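Only one protein chain is missing; all other protein chains are in place.
Labels A, B and C are assigned to the chains in the order they are written; within every chain, residues are numbered from 1.
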Amino acid sequence: DERPGVAVVGGGFMATVHSRAARAARARLVGLASSTPERAADAAARLGFDRAYASLDELLADDAVDVVHVTTPNALHAAQAEAALAAGKHVVCEKPLATAPDDAARLAALVAPGGAAAGRTATVPFVYRFHPVVREARARVRSGEAGTVLTWHGSYLQDWLLTSADDDWRVDPATGGRSRAFADIGSHLVDLLEFVTGDRVRRVAATKRTFFSERARHAAVSTEDAVAVTLETEGGAVGTLLVSQVAPGRKNRLHLEIAGTGESLAFDQEQPETLWVGRRAGTLLVPRDADQLAPDAARLVTTPAGHPQGYQDAFDGFVADTYAAVRGADPEGLPRFADGLRAARVTEAVMDAAETGTWIDVSGEKR
Amino acid sequence: DERPGVAVVGGGFMATVHSRAARAARARLVGLASSTPERAADAAARLGFDRAYASLDELLADDAVDVVHVTTPNALHAAQAEAALAAGKHVVCEKPLATAPDDAARLAALVAPGGAAAGRTATVPFVYRFHPVVREARARVRSGEAGTVLTWHGSYLQDWLLTSADDDWRVDPATGGRSRAFADIGSHLVDLLEFVTGDRVRRVAATKRTFFSERARHAAVSTEDAVAVTLETEGGAVGTLLVSQVAPGRKNRLHLEIAGTGESLAFDQEQPETLWVGRRAGTLLVPRDADQLAPDAARLVTTPAGHPQGYQDAFDGFVADTYAAVRGADPEGLPRFADGLRAARVTEAVMDAAETGTWIDVSGEKR
Amino acid sequence: DERPGVAVVGGGFMATVHSRAARAARARLVGLASSTPERAADAAARLGFDRAYASLDELLADDAVDVVHVTTPNALHAAQAEAALAAGKHVVCEKPLATAPDDAARLAALVAPGGAAAGRTATVPFVYRFHPVVREARARVRSGEAGTVLTWHGSYLQDWLLTSADDDWRVDPATGGRSRAFADIGSHLVDLLEFVTGDRVRRVAATKRTFFSERARHAAVSTEDAVAVTLETEGGAVGTLLVSQVAPGRKNRLHLEIAGTGESLAFDQEQPETLWVGRRAGTLLVPRDADQLAPDAARLVTTPAGHPQGYQDAFDGFVADTYAAVRGADPEGLPRFADGLRAARVTEAVMDAAETGTWIDVSGEKR
Partner (left out) sequence: DERPGVAVVGGGFMATVHSRAARAARARLVGLASSTPERAADAAARLGFDRAYASLDELLADDAVDVVHVTTPNALHAAQAEAALAAGKHVVCEKPLATAPDDAARLAALVAPGGAAAGRTATVPFVYRFHPVVREARARVRSGEAGTVLTWHGSYLQDWLLTSADDDWRVDPATGGRSRAFADIGSHLVDLLEFVTGDRVRRVAATKRTFFSERARHAAVSTEDAVAVTLETEGGAVGTLLVSQVAPGRKNRLHLEIAGTGESLAFDQEQPETLWVGRRAGTLLVPRDADQLAPDAARLVTTPAGHPQGYQDAFDGFVADTYAAVRGADPEGLPRFADGLRAARVTEAVMDAAETGTWIDVSGEKR
């Protein structure tokens, strides 16, 4: 049977998204573990898994499980992913891969060549990479059509934590980690910008704010509501990032625009059917049309142009590519633990820059 | 005669815009001076002035002239504006008011209470303030409807200097000043953000780039093509600014978005008919409709909603308010030399921040 | 087992869409039949069905099959749906339900109360009904918030048949039916307008064109490339429809705007995340946010606002509701054979109006 056996750890919304994608990829939905056996039983039934596990250990001991999807609160990711690797499983681990860069580094090393889990597929759902027009943007940079990239311009804005009445486990560093807004959503933005440009952030200056020091269930909130960043890249570009979870009217608005000497390329995650291509002589709106996209973009097209692909479709693409890797393929653009480590390092640098008031180096190799 | 007598210094595109606005305001277009008597004669005929002057001195000696519009290259602004004030004229001086903050400070002091030219009207065309929906945004902050402002998010992108073949006197610090992109367009962005929020930039971190060190007529270009800024405000907000003259497909795209605890407010200068108002419960597109706007916005409406007002209309509003001030009124939101000085100081701080790699203080009083 | 056993007839793109939706709904994908056993085997393997049938008869004889999805060329729909009903199956039949209104009427009668297949679930995928914001629009009409509907304004534009080199079985009346563009896509538009407004078309005037009388594989094309319609509704509204498969740059652009005395409501199928709500005092963009939508809209939300739902998500919603009906529920807004009959009648009227140059009555009861 080519169909991988899949188990999920966690029973929240991301567990739903992962299990939909696993089903769409025709995996076997073997089982689910959660914080308690009761929750596991409930979630397993709700999401259509064959069984519930009483514990993660029980899950990891199940030979029917090939791939483990970790969808628990951030602070648990590293240990659970490590345990899954130790049990010989392939792993999909929600971002942030770890709340401390050292943990992320250890995980990345495990699956790197020579590591104890070398050869194992270990991915992190930077799913916005799986919108076909994002691949098209990347292809235009790689082909030279966009020219040398000069500026980056990104924002990721949400409003679900707009008032002090809004709360979540992410607010607490003990469960969410040192950084909240940047780790949770800013990391997507940086991953996407580095992915599209093939360039890397070299150093950052930043400032951050915790506007609401008290929230419904947390008395002394320290994690940031918003971060503003100026950056330089290895390739010589400059840019800005604004990340906020307190921006009224913005639900999940990841927007990026890069300007190259040939073209500007803009992507809006909330309207992922079109790539905005700015040229001096006019603007081109490139539709998500397999006939017109670069091969690596076209391969992710699942419906004809004009029949919108959405968030779940992107997630399905990520999971399908992960399972292809499990089967031995090497799909282009699959975000792996090394990418999760990169995100952790950039997050750390942004936090440090904001807290020290200095530029912080975060150089890394170009991809 | 209530109609002011107007003269223009300079004969380029901005002279055209100023003279159209003067005509729309029913001023008397008395005369024009330029870099040579020939150019003055040509421009005066082309733009419909009654006469050309052989020199600025001749212009300033003409008692028929009440208001002098300075539209020459940046490095000339301060001296010409000062001469006009010394000659007893009211002055409209193109931005930047001066290429050095000290010069701007001297000019602002001249017209401040107790200054040698106190009582004289002295304005700087931060004309984007004159879009009715910008006033509406400001009114929503002032009324408290938008809540406490948490983040700023601005960009001003153009592409007219995209290649090394593109050139202009602004490229040369000797005529354009130390800063190019930020002084020329970034200053508009900061003015608008401070105007709308009533808040002020407190400090900035920045980086800048001169991507094209050679241009058609300039061998060693030092002025910046692009600047990226992170900022904090007196009021506690954080934000980013990206300013570039090398962004393909962007013609004159000033865009700003501020997020308050109640509303986000976004304005796009290229589509000035609508204010985007983000609320958690949905987005409101507020049309430029006098029936629905705050009084200070409604007073700048000159055509019914759906009959677009444009750039020249905003400029006309600025000039009409300037002339109203000349006649003794005190129109709300008129950008005066103090605002030109503010822009010079912010520009200097941004350049310093970029060159030193440190945060630079630029605090000022809230308006 | 609550999971319905599902079989598909046909192996083209729509078979893919139906089978994805069946899988997402956790049905058992029992088997597939196509035009030949070879094609069936290929499609069954490709789409993940347990088996292929050599013929429709074999499929219908399989007791494991509860629901048959008919996705074959239009001219086959009626007979295959009828055979499936005769075999005691529930049926999902692609639109048009039949290429002749009489056939559609016979099918609708079969499943109507007192019909031979009464009680059987029999649906037609007017899937655009399953975008949450479409339900929100409908709720606003039903609640009276939008007021009395005065005008309809709809278009459905595609470009996949733009040149004579483009061809398809739909071009030939023998396989596609008398009407091409209107039956295929115009019917969606009318269904949606009647669904949202609860009103019905009363009569139509129309004109149509076959711009390309020859296509790659068809020598004398008679089916229309484009149709323009003026209409009156039972409720007193007037409106226009433009339907074309030769509109460059439009991929699948179903757009509708209705104006009521209280609100205008506009929906663009290619951007289904937002409902445009026009009011005299401004425009509201209502996001697909479960917290803010009417209950029947909110129940179709599967991802948080800002995580776009797309075409497949809408299709999934339709199939999930169909299977809920199979299990005995009565989901709101499920498009049934009666709706397929309605579409056939409107299509016939539009064709007749265009061919006779007169207004044609197509009155029906309000829903």
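Operating definition for what follows: a contact is a pair of C-beta atoms (placed from the backbone, for glycine too) under 8 Å apart; a residue touches a chain by one contact, two chains touch by 3 or more.
For clarity, every value in this text was computed on a predicted model and none was experimentally measured.
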| item | value |
| --- | --- |
| Touch partners, limited to displayed chains, of the chain removed from view | A, B, C |
| Touching residue (missing chain; options C:Pro173, C:Gly278, C:Pro304 or C:Pro331) | C:Gly278 |
| Chain not shown: contacting residue from B:Val133, B:Ala305 or B:Ala344 | B:Ala305 |
| Subunit A, residues in touch with the chain not shown (by the definition above) | 281-287, 289, 292 |
| Absent chain, residues of subunit B that touch it | 13, 17, 20, 23-24, 26, 48, 158, 160, 250-253, 269-273, 287, 289, 302-313 |
| Hidden partner interface residues of subunit C, rising order | 150-151, 153, 155, 157, 159, 162-163, 205-209, 211, 225-232, 236-242, 244, 246-250, 259-264, 276-280, 282-283, 357-359 |
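One rule holds in what follows: only the chains that are shown with their structure count from here on.
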| item | value |
| --- | --- |
| Copies subunit C and subunit B - interface residue numbers shared by over half, same or different | same |
| Chain closest to the middle [Cα centroid of all protein chains] | A |
| Averaged-CA centre spacing for the pair subunit C and subunit A, given as whole angstrom | 36 |
| Centroid distance [mean C-alpha coordinates] between subunit B and subunit A, Å | 41 |
| Per-residue multi-chain contacts in subunit A, two or more chains | 250 |
